[in-house]
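The block that comes next holds chain A.
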Amino acid sequence: MSLLEIENLSLTIGDTPILKDLQLSVAPGEVMGLVGESGSGKSMTALTTMRLLPHAARATGRVSFDGIDILAATEDQMCALRGDDIGMVFQEPMTALNPVKTIGEQVAEGIRWHTKASRAEAEERARKMLDRVGLPSAKFPLSRYPHELSGGQRQRVVIAIACALKPKLLIADEPTTALDVVIQAQILDLLRDLVAESRMGLLLISHDLAVVTEMADRITILRRGEVMETGETARTLSEQLDPYTRQLAQASMHVPARAKPHATGEGKPLLEVEGVTRDYPGRRIALFRRAPDIRAVDDVSLAMAPGQSVALVGRSGCGKSTLARMILALDRPKSGTIRFRGETITDKGEAELKPARRDMQPVFQDPYGSFDPRQKVEKLVAEPLHVLEKQPTRAERREMVAHALHEVGLDQRDMDKYPHEFSGGQRQRLSIARAIITRPKLVVADEPVSALDVSIRAQILDLFAELNQKLGIAYLFITHDLTVARAITDEVLVMHDGKIVERGKTSEVLDHPQSEAAKALVAAAPDLHRAIARRMQEQG
Partner candidate 1 sequence: MRLWKTILAAAVLALATGSPTFAARTDLVIGIPLEPPHLDPTAGAAAAIDEVLYANVFEGLTRIGQNGEVLPDLAESWTISDDGKTYTFKLHSGVKFHDGADFSADDVKFSLDRARADNSVNAQKALFAEIDKVEIVDPATVKVTLKNPQGSFLYNMGWGDAVIVSPKSADTNKEKPVGTGPFKFQSWSKGSSITLVKSDHYWGTPASLDKVEFRIVPDAAAYVPALLSGDIQAFPFFDPESLAQVKDDPRFKVVIGSTEGETILSINNKKPPFDKLQVRQAISYALDRKAIIDGASAGLGLPIGSHMSPANKDYVDLTGRYPHDIAKAKELLKEAGLENGFKATLKLPPPGYARLGGEIIASELRDVGINLEIIPVEWAQWLDQVFTKKDYDLTIVSHTEPNDIDIYSRKDYYFNYDNPTFDRVIADLNLTSDEAKRKELLAQAQKILADDAVVGFLYELPKVGVWDAKLQGLWENAPIQANDLTKVKWGE
Partner candidate 2 sequence: MTAYLLKRFAIALATLVLASMVVFAVLEILPGDPARLMLGMNASADQVELLRNQMGLNAPLAWRYLHWAGGLLSLDFGRSYTYSVPVLDLVRERLAVSLPLALIALALSTIIAIPVGLFSASRRGRAGDTVAMGAAQLGVAVPNFWFALMLIYVFAVWLRLVPAGGFPGWGAGIWPAAKSLMLPAVALALPQAAILARVTRSALIEVLNEDYIRTARAKGLPYRAVLWRHALRNAMIPVLTILGLQFAFLLAGTIIIENVFYLPGLGRLVFQAITQRDLIVVESVVMLLVAAVIAVNLVVDLSYAVVDPRLRSRQ
């Protein structure tokens, strides 16, 4: 009899349907992967199991855990289960811990609550648990506060809380999505060890097919609240019986068709960056003493030719975004110069920067945050025209916007709509339309697709490739996702702790990295091909 059995579970919140006849089961010691795009209802499945649903939620069907009917259980029964027999780990480590309580208190609290242990005893067990999750007492005493820890370290504390009482079932809802690639690998290893050590059942929820393939024995594909397919991980993903599974798998491995890179023959380099450094003041630790400055970008030099497509990869916090902002003249370096199309831009005032700005535009990560919700698309996409010498008339402006919308595959009539009337993918297209309206020579894209679902991501990458061909726009892609770099760029620069540690042809660097940092990055980055191959050997 498996540990967790969910049969034809249907869930509605208010009057919107979330789940329809969901089937799912997790056996002791088994890792069940639950995969689906945003809005597929995967998190709601977990919350139903934990009975942590909002007031307006109505669930029907059967959810039984270890023989107990969850849907019919009383709140007190659920309180006894939660934290003791069922542990849960959440997506956002930065806000998952109570900022005003020490990590020791928050781990010990669950123990004392369930086992009525004394304070000293609970703290002793909390100490052991923190060591177990890789937070040694030397550096991480019980008295530390959450804000003194990094994202990865906080996720370890959350895991310690969830597993403190050796639960039978552990539910992990997107545990590593918000983390850096290298840290993600470490957290996944920790989860795998904990599950194996006490034969826990693990329900791993993620939108990243590669991560689930590496971890899960069996897999369930979810789309709009309905189960598309379920079965052995390797077999399901290699046979791809269900069309949605096939579409999902192929989108994850999609590489846009790119003709020969658009050679312009113009000898002059488009962008030259020489010896650029940027410091941030350290935190003040005493009245007049301040922690030493943090060097975000350390003596970086690089060059880009017109029409070239370059990727800037590295772990989060390695300084790639800071460098991008300085190139876009939105931030000033402490030292070093940046020349764009022969003009140095690091010493110019805002007015003198206008010509340079005309030829370089940004594309941002968060489709919801990169547009002012109070204005219509026409005004938003036309915003960069502000930089032109001769301001176009209203009619000319509308014509240029229409043209840009058409180039990114959107309809002219969308000009009079508000941003919130578009999906995430469409908004990213609007973002690109805004970037290309002034026919710039360089587009700096900071994590352009990392917030998108797999299937939409592929379309956007195609769009970038197409525009590079047609308009000869050079790209500087900032990303932590090697598959994106591999898919869309010719050159790659690997950054680590503010320095560029390796550069070269994308395929060469990513297939056999030389520098330590590049090696760690490539090893840690989840790759669906590799994961399926390895899973095939194990499951024969």
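Just so it is clear, a residue touches a chain if its C-beta (ideal position, glycine included) is under 8 Å from a C-beta of that chain, and two chains touch if they have at least 3 such contacts; residues count from 1.
Regarding selection, all candidates are chains of the complex that A comes from, given by their letters.
Nothing here was measured: the structure is a model prediction, and the numbers come from that model.
Candidates 1 or 2 all come from the same complex, and the one touching chain A there is 2.
Residues of chain A touching candidate 2 in their complex: 50, 52, 55, 75-76, 79-84, 87-88, 90, 92, 95-101, 106, 109-110, 113-114, 145, 147-148, 158, 161-162, 283-287, 290.
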